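Please read the structure below before turning to the comments.
With one protein chain withheld, the remaining protein chains of the complex are depicted in position.
Now for chain A:
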Amino acid sequence: MNVVRDVVRVRGLVKHHGQGQSRVRAVDDVDLEVPEGQTLAVTGPSGCGKSTLLHLLGGLERPTDGEIWLAGRRVDTLSERALARLRRRSVGFVFQAFHLMDELSAAENVELPALLAGRSRREARRRASLLLDRVGLAGRARHLPSQLSGGQRQRIAIARALANDPLVVLADEPTGNLDTAATREVLRIFEDLRGAGHTLVIVTHDERVAATADRLISMRDGMFVDDTRLAGSHPRGLGGLIGLEG
């Protein structure tokens, strides 16, 4: 039997920022399961805790309370060292501001995580060339980030996030700095990843981006206020969108 496992599993997750009177419950007792292959969007007003949630899932921040499991392995109790290794090997990050290394070429940026994870130079190079091809930038491998557009930089960042074939890709406002055309390119790549069975968690305040996901969670004040399955539940066709029903 082909059982779909949960790549992400979270129980009673809590994260406080600050102390005493100024203490903020950024994430307030949240439970979550993300099955393998699902694209989940998390949306909500700024300050609702969605980015903090993503940081907790990726081990960039430690929870105040609760449990986090990645592919069946508990990660909130890991040592700093083990957590750093987990971030390098099992989680792919995509950030709003790209966070590419300015002095490295596109290809070198994509190779870096594989090298840090202990792969050979040859293997890292082979993988980077595959991934650059996948995001449609094989011809830009030798360019520096400063020679690329915002959309191209984000596509490099996505290729980099995939360098170690992570369990899950975590994207924090991935289109926040992009214009409409570049946003579309990034969404097309996410769509391609979805088709290839990758698990994605995308934090965004843009409902156009959120709506491309299979599932949408709305957050407010650190809590989930809605959890909607968007995929596969719509019997009507596209004609219905412009009133050509029936």
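Following the convention adopted for this analysis, a residue touches a chain if its C-beta (ideal position, glycine included) is under 8 Å from a C-beta of that chain, and two chains touch if they have at least 3 such contacts; residues count from 1.
Everything that follows uses one rule, which is that contacts and distances are computed from a predicted model.
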From "Extracellular solute-binding protein", "PadR family transcriptional regulator", "FAD-dependent oxidoreductase" or "Phosphoribosylformylglycinamidine synthase subunit PurQ", the hidden chain's UniProt protein name
"PadR family transcriptional regulator"
Full-complex contact with the absent chain, from A:103, A:133 or A:191:
A:191
Residue, one of A:65, A:165 or A:207, that touches the chain absent here
A:207
Quickly run down the residues of chain A that touch the omitted chain.
181, 184, 187-188, 191, 207-208, 210-213, 216, 226, 228, 230-231, 233-234, 238, 240-243, 245
